[in-house]
Structure formats: C-alpha cells, structure tokens
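Below: one structure, written as structure tokens.
Some chains have been omitted; the remaining ones sit where they do in the full complex.
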Amino acid sequence: QQKAQIQQQLHALTDVCWEKCMDKPRDKLDYRTESCISNCVERFMDTTKAIGVRLQQKYKEM
Amino acid sequence: ATELLQKLSDKCFKKCVTSPGTSLGNSEQKCIAMCVDRYLDSWNVVSKSYVQRLQ
C-alpha cells in the first residue's frame, strides 16, 4: 500500500516537473533540463512541507 | 486533508515557483503562504455564494 502511494507520488512529481522543465523533447536529456527536474522535485517537496505547516497553523487558529 | 495538501502543493507550486532553484527563495516562500491563505479565502467566498444561490 505504501509502495502504491510512493508510485503515485513519483507519477505526480514526474508530471509536474515534466511540464515545468521540458519544452520540446530533444535527443538527449541535457544538463539544464536534468538539474531543473531535480531542483523541481526538491522545491516541490519543500512546497508541500511549507503548506502542511501553514495548514496546521490555520487549523489551530480556527 | 491529504487531498487538499496535494491540490494546494500543485496549484501553489505552479503559481509561485516559476523556475525551481537550489532552495525556495524568500519571495517564493511568501507567495506560497499567501497562496494557501487566498485559496482558503476563495473557498469561503465560494461556499457563501453557493449557499446564497441555493436558497
């Protein structure tokens, strides 16, 4: 079950970072696109974490 | 709640992190916080308008 959840997160991340970083597909994954994708994954996870914290604050305020 | 977290991550990342760098910049962090707050505000406005309309 946890494995399915990780698979699903990988799919979601690939979708988001593909849209963010890939313009026209080329014959190789160039360095720029690769580091864009890897930064995208990390920043996306930072974003999720920051939002989680924010939502908890909000719930406390209610 | 997990669903809301996923949706907000998606929406706010797309709106606030235009070219992902080696860390979240200050303005990106602010944008994300405001994005969450404004989304919850929007949800409230939508709920109010929806209920008014149904009556």
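Each chain gets a letter, A and B, in the order it is written, and its residues are counted from 1.
Keep this in mind: a contact is a pair of C-beta atoms (placed from the backbone, for glycine too) under 8 Å apart; a residue touches a chain by one contact, two chains touch by 3 or more.
Predicted, not measured: the structure shown is a model, and the values here were computed from it.
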Inset, instruction - Work out the full complex's chain counts from this file and present them as a formula in the displayed labels. - result: A x3, B x3
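As a working rule, only the chains that are shown with their structure count from here on.
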Legend entry - Rounded Å distance between chain A and chain B, as computed from the means of their C-alpha atoms: 16
Inset, instruction - State the interface residues of chain A toward chain B in the complex, per the touch definition above. - result: 12, 16, 20-21, 36, 39-40, 42-44, 46-48, 50-52, 54-55, 58
Inset, instruction - State the interface residues of chain B toward chain A in the complex, per the touch definition above. - result: 1, 4-6, 8-10, 12-14, 16-17, 19-24, 28-29, 32-33, 36-37, 40
